[in-house]
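What you see is the complex with one protein chain gone and the rest in place.
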Amino acid sequence: MSLKKHDFRENGDKIDYILTIADNSLILGQRMGELTGHGPTLEVDIACTNIALDLFGQVRSYFQYAAQLAEKSCTEDDLAFLRTEREYKNVLLVEQPNTNFAYVIAKQFLFDHYHFLFLNELQNSNDATLSAIAKKSIKEVSYHKRFSSDWVLRLGDGTSVSKEKIQKAINDLWPFTQELFEPNEAEEKAVELGYGVDIAKLQEEYKQAVEKVLIESTLEVPVFEFYQRGGKKGVHSEHMGYLLSDMQYMQRTYPGMKW
Amino acid sequence: MSLKKHDFRENGDKIDYILTIADNSLILGQRMGELTGHGPTLEVDIACTNIALDLFGQVRSYFQYAAQLAEKSCTEDDLAFLRTEREYKNVLLVEQPNTNFAYVIAKQFLFDHYHFLFLNELQNSNDATLSAIAKKSIKEVSYHKRFSSDWVLRLGDGTSVSKEKIQKAINDLWPFTQELFEPNEAEEKAVELGYGVDIAKLQEEYKQAVEKVLIESTLEVPVFEFYQRGGKKGVHSEHMGYLLSDMQYMQRTYPGMKW
Amino acid sequence: MSEKEIKNLEAIFEAKIARDEKIEPKDWMPEKYRKTHIRQMSQHAHSEIVGMLPEGNWITRAPSLRRKVALLAKVQDEAGHGLYLYSATETLGISREELYEQLHSGKAKYSSIFNYPTITWADIGAIGWLVDGAAIINQVPLCSTSFGPYARAMVRVCKEESFHQRQGYEIMLTLANGTPEQKEMAQDALNRWWWPSLMMFGPTDDMSTHTEQSMKWKLKRKTNDELRQQFIDQTVPQANILGLSIPDPDLKWNEERGHYDFGPINWDEFWQVVKGHGPCNKERLQTRVDAWEEGEWVRDAAMAYAEKKAERKVKQAG
Partner (left out) sequence: MSEKEIKNLEAIFEAKIARDEKIEPKDWMPEKYRKTHIRQMSQHAHSEIVGMLPEGNWITRAPSLRRKVALLAKVQDEAGHGLYLYSATETLGISREELYEQLHSGKAKYSSIFNYPTITWADIGAIGWLVDGAAIINQVPLCSTSFGPYARAMVRVCKEESFHQRQGYEIMLTLANGTPEQKEMAQDALNRWWWPSLMMFGPTDDMSTHTEQSMKWKLKRKTNDELRQQFIDQTVPQANILGLSIPDPDLKWNEERGHYDFGPINWDEFWQVVKGHGPCNKERLQTRVDAWEEGEWVRDAAMAYAEKKAERKVKQAG
């Protein structure tokens, strides 16, 4: 099974928009889940698992709503597990590997600040369900943002080793931040019709918020001319295929079963 | 699709026997293939890819034969890609990860010596096809054995670093060697009916051959009381699931298509 | 302290335990009591932490979002259990670092059950149902053990464990009522986890040490064999509801005893795993050591940052 836009008919655009939002949480949650049981301390392990849990909780709300909107009968799990790689709309940032704990934190930090600003606006969606999901999620994400920012601070202003590692992670992931603010088709349509967020407008505030933490962390703000993009159009990095082959394994191997 | 013994009817035992043989080459080849492009030198990269190519070539001969024997129509690819983890019969040894090059070599070395003795006997199978595959394969495997033994020698009698690494790899993989000589049901039946190899009888010669190389390599022969087994009965290590989720990804995601 | 004084303290201590009062960290306690508790409580904490790994193995591959969330939450609970069991152990005057060091060096043990691999999704169900089920039977009596911090930690642990156990059983139920392939997967998991679960209660009573002392301190209230029998009696009817067969040809109800009779346990396998030669002993320990070592720079950074912050505060105050 593979779900395509034409299966969604009239709600196709809105469903695409929901996927564009929810896939970020899905893939970031999947990455965070990889860390469970392997964290640097038990406390951090628990906190990271918590973030994964929040993200998957959000994913379920979004996908359940999208499944309702779809004309062709489908479930949250069909949306989560049965699309092909090219049909996932998450930004490249969230699929980047957990190279080490600095990358885990930098990825989360760079996404959380966007996520917070995004949900803050999504609360004003003219779609009551999206607005409600945003209201519920923003409390969680506000905690994520504090957690990841605190760790950027600790690592940046910690030891010389940790400073080097977090700076490298921030530098390596920085080229993926621009994509957060470049709308895909579904996002443009969503703004037009009033249920979506005008993400381009969030960039300045994002920049300020992120830079503030970096500076407080005694880190340098990367300067880049070139950015990476593609995820939102389903053109992912080579990491994505491996992530999906594990994530989809059960649903692909045992099609149509209940778990 | 999932192929089970009852799909094979009267040839079920022989097919199981062929899978027991061929799955070793399949999974070892898959592991070797992971190294392609990442070898320590270009020359070694090429040699290792060659081994993978030989192994997959053997797999194709075995599986094509097994597919012929099966009553239910199936192909070599169905056998390679569409069984569940519990249906693969390879020994635990070959699925162990490529932790570093010492593990690549140690795994290959410990398998090659078995593989060579095994094929040497399989040439006498009363099944003409199996005997022919054995005759063709043993030339390749005799090269594999030389390659991996030479590298055990180089690493064992190389630097103190390499000695430590290869000794650790040999020690870690040693507990998986006993399973090579413990027949599963299909292997017992195969000996009874004259198309299979009495593997228990190979153990002494194996021990001598392997020990000779280890001693020449100035390495210690591990002494173990406890061994690991299970692969031949389809009870694999936790590594196997991840290996399969990649290996089967395409066939699972796009069922029934030609490539 | 004079011998008399010690005798006196011992008498007070024993009277307290006899009256079912709790021993608290600040209270006087015999050195053996302290040592035994450090050993058992840390072993228990280690089991929670190592126990995260076999289940964690299926987080990235859980078959549905609902199951993924439940599994994450379960593994997180285990981390939580580890956390408060370590904290409770620390009240006995040993540091978390020392406890980890004992685990990582192989000096401390953890429950052998976690040295078996989780090779299908049904194993996640079987672990919840059988392994948590066995753990609860072992642990419920500890809710009223004599050492206060341990008893209080166990109250919380047991509550969550029963939730996990029900969740595991529900996974098995879904599989057992699913397709033939799913039911086979469930049966296979039961086949592989049944005997190791029985081994969780430890050697038979005639082979077991420490029992008398542990009984006195309320670290134990029933013998290994009694607990094992309780587990079997409780689990067989559950398997029947699932329509799955217990992989023991000798299993049958003994009307006279009022219990199930069962076949011989493979104690060779038990000792092999206890001695470190189970299917996953090496990997489990290596995974923990790797996580710890790879996390060192992170912990160092957090420490350094906290110190800097404290210094700044002092400066500001001064």
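Order as written gives the chain letters A, B and C; numbering starts at 1 within each chain.
Basically, a residue touches a chain if its C-beta (ideal position, glycine included) is under 8 Å from a C-beta of that chain, and two chains touch if they have at least 3 such contacts.
Note that the structure is a prediction, hence the values are computed from the model and not measured.
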{"item": "Where the missing chain makes contact, among the chains that are shown", "value": "A, B"}
{"item": "Of B:69, B:132, B:200 or B:250, the residue in touch with the unshown chain", "value": "B:250"}
{"item": "Chain A residues touching the omitted chain (full complex)", "value": "2, 85-86, 172, 175, 225-226, 228, 230, 235-238, 240-241, 245"}
{"item": "Residue numbers in chain B that touch the chain omitted from display", "value": "30, 33-34, 36-46, 49-50, 52-53, 56-57, 59-60, 63, 76-77, 80-81, 100-101, 153-155, 157-159, 161-162, 165, 243, 246-247, 249-251, 254, 257-259"}
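One rule holds for everything that comes next: only the chains that are shown with their structure count from here on.
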{"item": "Chain-chain pair with the highest tally of contacting C-beta pairs", "value": "A-C"}
{"item": "Separation of chain A from chain B, taking each centre as the mean of its C-alpha atoms, in whole Å", "value": "41"}
{"item": "Shared interface positions of chain B, touching two or more other chains", "value": "241, 245"}
{"item": "Chain C residues counted as touching two or more neighbouring chains", "value": "61, 181"}
